[in-house]
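Right after this comes chain A.
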Amino acid sequence: MSQPVLDISGLRIALPKGADRPFALEDLNLTVEPGEIVCLVGESGSGKSLSAGAVMRLLPEPHVHVAAGSIRFMGEDLLAKTPRQMRDIRGRDIAMIFQEPMTALNPQKTVGWQLDEVLRLHTRLGRKARRARALDMLERVQLPDPRSAYNAYPHQVSGGQRQRVMIAMALLLSPKLIIADEPTTALDVTTQLQILKLIRELQVEEQAGILFITHDFGVVAEIADKVAVLRMGQLVEHGPAKTVLNNPQHPYTKALIGAVPALIPPPAKPLSSAPVVLKAEGLRKTFAARGGLLSGKRKAVAAVKDLSFTLRQGETLGVVGESGSGKTTVSRIVTRLLECDSGKVEVDGTDILAASPRELRAMRKHIQMVFQDPMASLNPRKRVVDLIAQGPIVHGTPRKKAHADARRLLELVELSPAAATRFPHEFSGGQRQRIGIARALSMEPKIIVADEPVSALDVSVQAQVLKLLAELRDRLNLSLLFVTHDLRVAAQLCDRIIVMQNGEIVEQGATADVFANPQHPYTQKLLSSIPGRHWTPPVLTTEAA
Partner candidate 1 sequence: MSLQSTELAPAEPPRLVVFWRRYSRNRAALLGLVIFTVVVILALTAGIVEPGDPLRRAGAPLTPPFTDWATPLGTDQLGRDVMSGIFYGARISLLIGVVATLVAIGIGVLIGAIAGYFGGWVDDVLMRVTEAFQTIPNFVLLLTLVAIMGSQIEWITVAIGIVSWTAPARMVRAEFMALRGREFVDAARNLGVSNTSIIFREIMPNALPPIVVYASVIMALAILLESALAFLGLGDPNYASWGNMIGQGRSVLRTAPYCAVIPGIAIVLTVLSFSLLGEGLNDALNPRQKKR
Partner candidate 2 sequence: MTTSVRNLGLALAAAGALSAGAAMAQDVQRGGTAIIQMKGEQRILNPALRASTGVYYITGKIIEPLIDLSYDGYVPVLATEWSSSEDGLEITLKLREGVNWHDGEPFTCDDVSFTAMEMWKKLLNYSSSLQANLEAVDCPDPHTAVFKYSKPMPLQLFVAAMPDLGHPVPKHLFEGTDIMRSEYNTAPVGTGPFKFVEYQRGQYVIAERNDDYWRGEEYPYLDRIVWRFIEDTSAAAAAIEAGEVHESGFIGISLADIARLRDDPRFDVGTKGYENNVAHSTVEFNHRNPILADLDVRKAIYHGLDIDYAIETIMRGYAKPGRGLIPSTGGANYTDDVPTYPYDPELAKTMLDEAGYPVQEDGFRFHLRHRPAPWGEYTQLWAEYFRQAMSEIDIDVEILQNDAPGFLAGVYRDHDFDTANGWHQFRSDPAVSTTVWLRSGQPEGSPWTNQFGWQSDEVDQLIDAAASELDPEKRAEMYHELQRLSMEELPVIFAIEHPFISVTNKVLKNHHNTPRWNSSSWYDLWIDD
């Protein structure tokens, strides 16, 4: 039996005074064998990224430092290495892939230069040999045109390709251990699958051990050999992937897995008789890029091309697509946060796009929005009660009544009325999104446009917010226009979906029909790219629910 590539035992990482807990990690034991992918799973704040930093010895010392335990790499104690020795190990024996391919590459240096740097630091190869090796590596990560990529700056290649570059850089010297810190989180679903496949393939070739950090159980199901689940710095469960995924033991793991939406859409509701509350017709929007001082003229981009759809009362319409598909533009046009080039949006038969400013203000009551980023969508300088009461006050409700209503709405979204006098930063992400929902409801709208309302939330919180939305929709007979990139979420909530690509609807229909029998090749590709699509999360009863 070969020795493990990485052997972490009893690792404890101390946090500075005044942090929410004294230790980021406590008594972590973990091994990574050669040729094995170990997924370290946890929600935000679980300490999973710091464990990677500890292995690389790149913690922001002295505030955050290893307090106890050992980290052995190929049997050698990393914590005992001098900085000089560590520098030699980094990049050569242990490589790292980061989450954001945009920010993880130096914007001022070419891709080639940055690959070359690894070789220059760790080999004595000549210039030509280094270049040949780098080009070869770029080819292995399946970049379409390695030569031009070599000479390009990071901003000149796409997000998926940048992550390929990162992978090429990590694998350049065939390291024995690769630490991948959420390497696919920032990518679109189709790209994500390609990258996951690539990592798998290359890892098989190189027989490297991979410590793969993620929050997404779909990804875990796709790639992991072993799984370790972290909660608040503590390892709650670990074992082979299949076991943990299908038969979790620890309640936390159970809860996490239980929160992953199953890919089974709800049965279609008989809604065809309900009145149409929102009708969009022939929407067009082109972003004419303005010549900035430095950027000069850019090409105009058509974000939405001739788009039409209807939304009936009580219905949830999902707008699904990858980034750049125009789905967010749609949500802003129907709420008239963005002026449209042409087309009509009828709310209860009145065209909101043709409304005068005065009419528009009145109409805004009927169509409200829940935003993607619960931090950014709440004015950090306002108290919660003011945030929720703002709309009614603007529309003439007396301040006192508006505030009383606001407190009632807080209860409706299951928050304590004590929250009313606090500021947004005192809440967790899910709580903020509840406040966002309460604000939308304060106007007693007919329609709620939700733009990726759960994409910034941890999976367990995501489930709760989705549940709340569904309940409120049914109780208040709301119509939902639900914009999302996450097909699992769409499957869980939407009655009908429209699939968008490059500003056009490629397919629409009842969610169940589309999932069961996708017609358009793009829809097919999207569905087949869902990570862990072959894994159906077990139905578990959790005490949290």
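Per the selection procedure, all candidates are chains of the complex that A comes from, given by their letters.
Miscellaneous remarks
The rule we apply is simple: contacts are C-beta pairs under 8 Å (C-beta built on N, C-alpha and C of every residue); 3 or more make two chains touch, one makes a residue touch a chain; residues count from 1.
For clarity, every value in this text was computed on a predicted model and none was experimentally measured.
In summary, of the candidates 1 or 2 that share the complex with chain A, the touching one is 1.
In the complex of the two chains, the chain A residues touching candidate 1 come out as 43-45, 60, 63, 252, 255, 332, 335, 337, 360-362, 364-365, 368-369, 371-373, 376-381, 390-391, 394-395, 414-416, 418-419, 422-423, 426-428, 430-431, 434, 436, 439, 443, 458, 460-461, 464-465, 544.
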